[in-house]
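Removed from the display is one protein chain of the complex; every other protein chain stays in position.
Per-chain residue numbering starts at 1, and chain names A, B and C are given in the order in which the chains are listed.
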């Protein structure tokens, strides 16, 4: 009996009952059961190394011991689980610790908003407040941006398949070229010209929204110099700068916020995914106090008070009390960068191009369908790794930040085996 | 030292660090700590009876023993927590049980979509699929509808304060009068005329979306006859009928789906809030198989695989294996209705009007500010109850469905005391 | 040789060279050559009585002697023909005479704007200024309204075929039921309820725009009482009232402005069609001085200075120096009403319903296709008369206001013959 047949019967429930919209269960056709650290196991007991980390949600790995313990104790004590935006003990502690551990040492002053527990919720709230504060409606986003799937966030997302899914035209946004978008062309010069020319057809925007490293868009990392220029443009024209750090934040690139090395101070920051520490739904929007002009309840949502997430989130923050975690990520990022470059050099058939920074890296494979084939093969060999980019052309590496050197090397080994196998066929 | 001062210092963290958008922590200025069944306790040990149930998220009460146990065991066994839409054991079990316990006995055939874990996510997904399937862009919603806070859902929401918060005009939607909206006027006649007249200015819509009982809009319960007529209109013009059962579903009105007594079979159903059983973020969209025309990943989201929620959700479904739960809710609903009518009669100063059905009821208080005053007083006396309606004019009763008669009576007693106190001042 | 064949060769140029969008040359397949008063002649010398008047553009009849003379003299003297919005003698005279003859005696105080020479231009300018002045974006229009074919005007037009032609969804507008739209329902009660309920989903609009008699929409004449109520609603909520008097104005209903009998004083009035007197393109927008908040050139257009039209327009105004013209129109309107009622009574097969007022009347024929058949037959018999209404179900009578009793009777005779012929077939 072949694996395919086995998988088929294993996946029957999903195929028959779940909507055709499901996607990951197609590429990884198995039933996952357990997970710890950087490993997962399926119901057949097969082990997988995780180079995916829940699309950046599991920066602290699966089932961190301390988080498990705190969550279990809280439940055992009948701690309040669901609380909208009522005051609760875990919410209070998270607020205090986030301010103390994250904001203060970075000289950042933000009000913390709980906008609903998903990435698209924090983005929608960021767009709303920027429009309210400025009284303007246009938002500038960038080519290959991904900000979410609800209509507001989708409007600032580049992917045409996902935009088309809206079923309605998406408005109030202008797409500008991201750093290094067109060869030999200066995307900042374009952006500036459009803004300074009153005849450009582009209105003065409420905000510019960007990811410093575009995760879904193909692991495109903006240069710090480019980020500084965008920041300067925002200041010159009184435009709010929104950094969507949903995927690149929470230490993914080596610092808590991905924009720290640029030395900029965005007006609004969106965090979700790993902010909840344990993989539980949670999101926050950071807003400079002068722009926190919400009326009570002007943006709300049922799941703004996920107390189990608050508990894990607070525990996760403890990683940031010293510089050690940051240095460790950067060291592993360097190791990964070296490995990536070596692979590209060794396998010219990939027409590979290194992308990204920190533990958010990838290889753009400029051969149609090859990136997908590599990831499919890697899955069979026990490595969870997915593609990104408009044509799924980038093999994306997002291991948990807590992965050890052994795990990293073992994953890279499987990757190389998969490349070899797929390119030799 | 007064309570106000105490509360002030207690709430300091929220006031200073959290965004001005927070709302419930203003009306109920305390820090909640524990909860069980229909009761909550704050950090001072004060006890509260819950007539709010997390805005309809805690139909099965706080910290149900069986759910607690299953969740704790799962965590202890390093069960996979976060899984996007990968196959996992809890997801598989939920799918199978939902089909078996809920769909089959009701002769309903739906594909189940996990659209992201919040109400607004399921609504956005419903609007998208309706537009895709029909190739039309307009959606008809109703006056005083509430469907969520992201731009797509907000477009079909009536509340002007919340709509204004969008910061952009909201399009592709037409607001029609809900049942009994204008005195002595027939809202169905109006709706039909707009659809049958090609000069009406209202395009043939992709969908009609509605709540059978409008929760946020003022506990306006549509008559079954009205629902049947809307359903017939949808069939006549090939319009998809979307029932947003986020608040009224999951047994709130006495049957699992709120539309069951009308004998209709909607094309798309949105569920969230209590579907997760335990208060953890979860949502599903039910789509008739012939309309499940999604491409893989056409709508996605990071938190579609909240396995702790799936475990509690599956446990919650066990309540529906027999009719007993349904009958019990209806009996308590009758008790509540009797009490409500008595209060209205006894306190004519309220200019009260009974609203709602099942355990989703309210008193519309036609005196400015009085409903809010009653709820504020009730909080001081240990009852959690909130207002709804466009002018916060309705005192809304949403006790957990598992409340016992004693709890219901005790809550009503506090309510009456609050009414007496507030109207005597 | 049949007429059809003759017509075919006659119409060859139009069929072969002109776009498929042409419409009138299909219903009236001949080449018109000359026209005088209420008569037209084609190139074959056939005479036609005009019950159409250029869709209300030729209220003063074809080729009025005095207008002809003034225009010819002006051209002969090398008078400036095209002048954008530069000062010219004919523009100056028109402004002065319009103020003196039309505005002053009616106690109306308006600034006069030249918005481009067509109906849709004046409507677009009216919508713009209302939105600018109020800072709101929504405009309420009515079912079966027709305001023009450019995107702004089309947004407030009801006809689905024409709206669909936009190729984009039309926004920022809400369609409300016109007077007597749904049997036994009170359209004012609906409108008021939507405005007073902050949860209705309809934003406070910038303006309400309406035709007092809907020409294209089926000769639906609003009652004066209804107009007064709409006016009161506008005043109550500080909404601008825009009367589109493009077709119903210029005396068509018996008074210069169609709203005069209602005793209301709209904030903005749109005039075009017969304002130019002679059939030459011209339009004006009347704006209350306090709302004339345009910046110079904020709305412009190449043909705002059609001096030949200004000359004819000024000459046309001389008709309004006394009440005589008005009384004469009303008398002919009564005569027409009597005739219409007689026809309806005499030919029950029509299932006819009398519509309109003044010299803007019609018969709604509630038998599919019959109205069109009558008009086609009338053309063959020498009467130019067209249909209107969402299903082309209304035979519309718009004779030049200067028609004499003989012309009116002769036209009605042909009409009756056509009805007889068509219903007897």
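Following the convention adopted for this analysis, a contact is a pair of C-beta atoms (placed from the backbone, for glycine too) under 8 Å apart; a residue touches a chain by one contact, two chains touch by 3 or more.
Keep in mind it's a predicted model, so treat the numbers as computed, not measured.
Only one residue from C:34, C:235, C:342 or C:380 touches the chain missing from this view: C:34.
Here one chain is not drawn; of C:75, C:349 or C:367, the residue touching it is C:75.
The missing chain, though absent from the display, is touched by one residue of A:43, A:175 or A:293; that residue is A:175.
Among C:185, C:214, C:285 or C:361, only C:285 touches the chain that is left out of the view. Residues of chain C that touch the chain left out of the display are 10-11, 13-14, 17-26, 28-36, 40, 43, 54-55, 57-58, 62-63, 68, 71-72, 75-89, 91-92, 95-96, 98-99, 111-121, 124-125, 127-128, 130-132, 137, 148-153, 155, 161-162, 165-168, 171-172, 206, 246, 272-273, 278-281, 285, 287, 292-303, 306, 308. Where chain B meets the missing chain, the touching residues are 168-169.
Not every partner is drawn; the one left out touches chain A at residues 137-138, 141-145, 156-161, 163-164, 169, 171-175, 177, 181-186, 189-190, 193-194, 197-204, 217-218, 389-391.
In this section, only the chains that are shown with their structure count from here on.
Between chain A and chain C, the least number of touching-chain steps is 1.
Look at the contact of chain A with chain B and you find the same residues on each copy: over half of the numbers used there are shared.
If you average the Cα atoms of chain A and of chain C, the two centres end up 58 Å apart. Multi-chain contact residues of chain A, defined as those touching 2 or more other chains: 168.
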